[in-house]
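I have placed the structure first, in the form of structure tokens, so that the comments after it can refer back to it.
A single protein chain has been removed from this complex, and every other one stays in its place.
Note that the chains take the letters A and B in the order they are written out, and that residue 1 is the start of every chain.
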Amino acid sequence: MRRVSYILAALAVAALFVVWIQTQVLPTLSDATRTVVAAANADRTQSYTADVRTKTMYRGKWVTVESKVYHSPKVERIEYSGGHLAGAIVVNQGNKSYTRRHGSSSVAVTELATPAPSADRIGLLLKNYSATPGGRARVAGRDVNIVDLTPRTCAGPSKRLWIDTQTYVTLRTDDKDMEGRLISSSEFRRVTYGSPMSADMPRIPSGKQIETASVSAGRDAASLSRRLGFRVTLPKYVSRGYTLEGYRLHACPCRCGHESAHIVYTNGVDTISVFETRKLHHCGVTKACDPHPGAAGQCLMNKTERGAVAVAQRGAKTVVVVGSVDPSELMRIAESTD
Amino acid sequence: METRVDCEYIRGLLADFSEDNLLGRAARRARDHVAACEACADELKTFEATADLVREKGLREPPVGLWNAVYNRITDPARAPSVARPAAGLRLRLRIGAAIAALSLVILFGLSYVRRPQPPSVANAVAAEYVEGHAVGSRDGLFADRFSLTSVAALAEAEQRENGRL
Partner (left out) sequence: MSGGRVVEYVDVDLVRRTKTGDVEAFEQLFNRYQKRVYNIVYGMIGNENDAAELAQDVFVRVFDSIATLRAEEAFFTWVRTVAINVCRDHVRRRVPFRVESLDEKMSYDGEDIIREIADPAVGPERLSEQKETERAVHRAIDSLSGEHRTVVVLHHLEGMDVQDIAKALGCPTGTVKSRLARAREELRRKLAGYVES
């Protein structure tokens, strides 16, 4: 009898909590923010088949790829049919992503840091970005709400999202760099919800599996230091709003065996990557011979639309920082790493 | 007295009548008939109602992303804006001049390439490897454009290979 009372009391507390959330917390969020929160979780509940067209700016040129997506809450298969990725297949299942290129006999495996959007990440997003409504439109024959995600404090990359008013699936994403220039756009050209995936659709592509990047609970600075043979340390400085998300082991996809520590920082939407390696590596595929970017202590930059790359020699190791924030920030991060 | 034959004949002209496309006797005959015949007047109203419906519902929404496409084209630094075309004689001279200039550039570039082979673009190749890692590592972020990031990863990998061949 007492146990029943406890259960009832617990249920009552839970119900009160839900009511409190609904009456006190949610009403304080704007409609745009609520849409964003719902959209962050939409892919965990929706199944759909879609045709997607993606335009990406890379080294000053627009590159377009087409893909067909079979998505269910547990597994997703993306078949690329156009552009330089034609014939490539990506399967995202559990916390792993498998990629096989057309004509390749091997499959690149990466382990995801956060297979599902955590409450922490959504909290970070809301802390660092403001969501403002951008009106209504139609994408792939569906009504969508447009929401702009812009950084609250300092200059940084921003996003415009087209979110299905019914399912909250993001049907189009435009990414802009910190100067507001469009760098990529992915748009669902056609979407069918609830479409069943055939049994063989989510099958992981066949071929020898090569782990190119992984992360797990066991990966931390100490275990990576043991594996790589040098001390992996966190930078003393990171840009405002970014917090440590986790450590990965980054392996060069060319199978040359070179590995780096990959430390990931996020502000909820954008990421900064800090790679630490014994010496600056240039993988076997490229046949380059000069491992040093410059004189010791000299920080070199290289800019792409997806972010700048800062390279600094720090003692016996090379630190490479990649991100979309101001390049001076990346240099500062690289130089703050012992 | 309006007859059934009159009505059939006039109804065949109503579309033109509604667009003021009848002349002379036909126009007069149609006007007089419609004024006297309620059924044909009603028929004429359906032409006007059709035009109203088309005006009210005929407009389409332009595709999403039109501005982005226009913006990218007008701000593309590689694009030369179209300007008023010069006269034919001048055009010919300009073409010859441009051809000579282009040929000179090709020869100069070729000579410099033969004399002093460029070293591999180490910075680009190194950057490409880590841009690839960064793109792959960012794919699972909130609202990350996984399609574009996969594309970037593949482009960066291709760039590594391309630089390696230099």
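Here is the rule we go by: contacts are C-beta pairs under 8 Å (C-beta built on N, C-alpha and C of every residue); 3 or more make two chains touch, one makes a residue touch a chain.
Only a predicted model underlies this, so the values are computations on that prediction, with no experimental measurement involved.
Trainee: What shown chains come into contact with the chain that's not displayed?
Mentor: B
Trainee: Considering the whole complex rather than only what is displayed, give the residues of subunit B touching the chain that is not shown.
Mentor: Here the touching residues of subunit B are 9, 12-13, 15-16, 18-21, 25-26, 42-43, 45-47, 49-51, 53-55, 57-63, 66-67, 69-71, 73-75, 81-84.
The rule is short, and it goes like this: only the chains that are shown with their structure count from here on.
Trainee: Based only on mean CA positions, could you tell me how far subunit A sits from subunit B in angstrom?
Mentor: Between these chains, centre-to-centre, one finds 32 Å.
Trainee: What does subunit B use to touch subunit A in their complex?
Mentor: Per the touch definition, subunit B meets subunit A at residues 61, 64-65, 68, 71-72, 77-78, 119-120, 122-127, 129-143, 145-152, 154-161, 163-165.
Trainee: Any idea which subunit A residues touch subunit B in the complex?
Mentor: 39-40, 52, 54-56, 58-60, 62-63, 65, 67, 78, 80, 83-85, 88, 90, 92, 97, 99, 101, 110, 112-115, 117, 121-122, 125, 137-139, 149, 159, 161-162, 170, 172-175, 182, 184-187, 212-213, 248, 250, 252-254, 260, 262, 264, 266, 268-271, 273, 275, 280-283, 285-290, 293, 300, 302, 304, 306-307, 309, 311, 320, 322-323
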